[in-house]
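All protein chains but one are shown in place.
By written order: A, B and C. Residues from 1 in each chain.
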């Protein structure tokens, strides 16, 4: 178990807030992070490669090849209070221990750069399609929980959050940072930009970020069309089979 | 594999005895430790997080979220000879290697603080309900075994104790401390405060601790009622099914 | 997880290019490396033993016994621009993490000796026998991709390369070396010197190496005879079973 950290540049940031989202159900978290990084034109400053990423390299569409990695970006917020650190990646480690290890490294880097608040985005799987995915939340302290309520985030009071989108919040607490997790409802069946859209609407309000979400909204609407198509297919299939249930599986 | 140790305070203690109990069958050990910590108002001084704990964070009932951890507490025994170190946790590591590693760290901390005797509490699974769970024991030296006999502990002469409640005693010996394990009989089916009560009755006598066990006794009696209900259910079910055997499973 | 590196000699080399090929499908890569090492009379200079190689030792045909290991050789190219480092081994590690770890060590050694370009050879499984295996390729930068096109290598634009023959190229990129992977088509059923021959034809042209490939060509032709035999057997078997499909399995 090991992590290679390749720091391209050490940014000097103003009250940085860290936002993390790794691939998981519906890619809710990763889609959100990718969108933010693109819209904010955030700057890449570090790669982290876990030896427990899948043992393969990927061929990209331009014919070149690259190792799987996770990456950190920063964004200087000229008009607001908090600069941002954005963290996402190609994969989560395949062993539990390596999820702990990578979460430890990521929060260590954040802490060194001065992060006091760390957000993770995640998926809340509900097993069916919804028109307006709601956003659930939890945090490491009561003050943050009260803050979440102001933004109509539904507070959880039981359950677990598995994987790094959960562990990173736990490590934030262990290292005396505030941790907040926002979870968007998602079916669990498809890539879900609608859920990402719901999550980012709240996140951008909380952080007073002026980010144009219209491109994401467009993708969310396309998803609605896809879902309707899927549901129509399912209805027909059910009509034909009179009662035989069918799992839609994971369609991306 | 790795353990994060977060020391909040280094206690200075008088002839400290260490008592350990991690979650296992019937939660016999953990219930005992939780009870002692609460009744003695023992003070938290260290967290140990194994990277082989399950890769998740838990939402608590107050809506906040925390990482899984194990913790050490100390208690200053103003009237007696031995101060106490109490160790329990949310989980045991999920890999064998990490059980060894965490046991190594825990006994290392104990040794540094001056521990010469380490107790672990554990479950002795018997697969049926008993009214008065008996207490079995083993130890790393003959003198301790003779001491156990004085308190009517039944000595074992074969078998193994798996998991950290066993390993911690083995590590005590390896590090030239005395190790003693007290195992309470338990069915293996339910959370078993009755077994914890039996174990603590002996432990408190051995250490001349003045701890009020009445609240635990109350919980033990409630368990008796639960068991009677379960047994009644089982009797009826068996009557209906005439001979079909049914496993009660793990009911908590 | 650990690697023992035993350096027998540190070679001083002129613009060294590294060529790697570990055992994999059809042993395409390993056969190629073994052939180059033998034909060039390359000199052994390092052993790397991963603790995640299979836990066994092999009895050799002369009765002696040896641990599983991977090895590095060098070759001084008196007539050309680039000296060579050649890397192959008895096995790949059995855990993903150890594949990363060994790839990291191998590229670290290469980097220290001055390697700027690292080739890996690999298999491209197609599930059927072909007369003239084609060669696919990918690389870590566009310039290298354009170079590959000149030699009629078919560029890939999707998919993954698993195992160390992929990872080594990824690590090359992470460490700012150029990485190139050449993949020979192979059935996946048999040891395939024909595929190795195709790959080496291109590699030797790209590196302007004057290596006599006639012995490998001979083995390739023998393979053609073996395949014809297998196909004849299969035809008969299919004729008998009228439609029952049969897998040839892995025949070496």
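Basically, contacts are C-beta pairs under 8 Å (C-beta built on N, C-alpha and C of every residue); 3 or more make two chains touch, one makes a residue touch a chain.
Just so it is clear, the structure is predicted and the values come from calculations on it, not from any experiment.
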Missing chain: touched chains present in the view: B, C
Residue, one of B:44, B:155 or B:233, that touches the chain absent here: B:155
Given C:85, C:98, C:167 or C:209, the one touching the chain that is not displayed: C:98
Option touching the unshown chain, where B:35, B:53, B:119 or B:171 are the choices: B:171
Candidates B:117, B:140 or B:223 - the one touching the absent chain: B:140
Missing-chain contacts mapped onto chain B: 1, 96-97, 99-101, 104, 138-142, 145, 155-164, 166-167, 169-171, 173-174, 179, 181
Absent-chain interface as seen on chain C, which is shown: 1-2, 4, 6, 47, 49, 51-69, 94-95, 98
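By our rule, only the chains that are shown with their structure count from here on.
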Touch-based graph of the chains, sorted into line, ring, star, complete or other: line
Cα-superposition angle relating the copies chain B and chain A, to nearest 5°: 90
Length of the line joining the C-alpha centres of chain B and chain C, rounded to whole Å: 54
Touching two or more other chains - residues of chain C: none
